[in-house]
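And then chain A:
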Amino acid sequence: MKQILIVDDSRTVRDSLKFFLREGGYEVLEGSDGVEALDVLKTARPNLIITDVNMPNMDGLTLLENVRNSPEHKFTPVLVLTTESQQSIMERGKSLGATGWIVKPFDSQKVLAVIKKVLGG
Partner candidate 1 sequence: MDQFKQVFIEEAEELLGTLEDHLLNLEDAPEDRELIDAVFRVMHTIKGSAAMFDFKGIVDFTHVVESVLDQVRGGDLSVTRELIELTLQSRDHIHEMLSAPSDITPESESRSRELIGEFEKLTGRVEDKRNKPPAAGGEEEESFFSLYRILFIPDRDIFFSGTNLIALLEELQELGECSTIAYTSEIPSLSGYNPETSYIRWEFFLTTKASLNEVKDVFIFVESSCQLEVTLLVEGDREEGEGEKRLGEILISRGLITPDDLTGALKAQKPVGQIMMENGLISRSDVESALYQQKTERKLREKQGSGERENTIRVKSEKLDSLVDSVGELVTAQARLSQISSQYDDPSLNALAELIERLSTELRDNAMGLRMVPIGTTFSRFKRLVRDLSNTLGKEIILETKGGETELDKSVIDKLNDPLVHLIRNSIDHGIECPQARLEAGKRREGTVSLIADYSGANVVIQIRDDGAGLNKERILSKAREKGLVGVDEVLTENEIFKLILQPGFSTAKEVTDVSGRGVGMDVVSKEIESLGGSIFITSTSGKGSTISLSLPLTLAIIEGLLVRIGDEKFVIPLASVQACLELSREERELHREKRLFEFRGSMVPYIRLRELFLDRRDLPLREHLVVTQTENGIFGIVVDEVIGDYQTVIKNLGRLYKNLQLITGATILGDGTMALILDLNKITALAKVESSAGI
Partner candidate 2 sequence: MAEGKKINQYLTFTVSEETYALNVLNVREVLEFSQLSKVPRMPDFMRGIINLRGSIVPVIDLKLKFSLGRTEKTIDTSIIVCEMIMEEETIVMGLLTDSVKEVIDLDENDIEPTPYVGAKIDTAFIHGMGKKDDKFLIILNMEKILTANELNMVSSAEASGE
């Protein structure tokens, strides 16, 4: 089963994402900010990382940089959660190596569609 790491400081978002992803047949790992995510990534090799941008301790874009700089995860797809079509964040994300983004609010279909786009069917 493919494994997805979700990183968000909002428990609501994590819980609902987790629910959708499990329904979609994915394994889910969690982190509540960049620091925790990096900790998880020390031992885990998820197929995909979904991260929020605004988080305490370490934001999503810094996490992204760290992921891209790590030999184990440099090719791991990273989806960035943004609230609206925050063009600037998407662009910064892309330039830092984000694979794509998911726009909040999201529903299960939207999330699974984007993930499929990135991970393939």
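The working rule: a contact is a pair of C-beta atoms (placed from the backbone, for glycine too) under 8 Å apart; a residue touches a chain by one contact, two chains touch by 3 or more; residues count from 1.
How these were chosen: all candidates are chains of the complex that A comes from, given by their letters.
Since the model is a prediction, treat every value here as computed from it, not as a measurement.
Visitor: In the complex, what candidate makes contact with chain A, out of 1 or 2?
Guide: Answer for chain A among the listed options: 1.
Visitor: Would you pull the chain A residues touching candidate 1 in the complex into a rising list?
Guide: Residues 1-3, 9-13, 15-16, 19, 23-27, 29, 32, 35-36, 39-40, 43-45, 48, 52, 54-56, 68, 74-78, 81, 83-84, 91, 94-95, 97-101, 103-106, 110, 112, 115-121.
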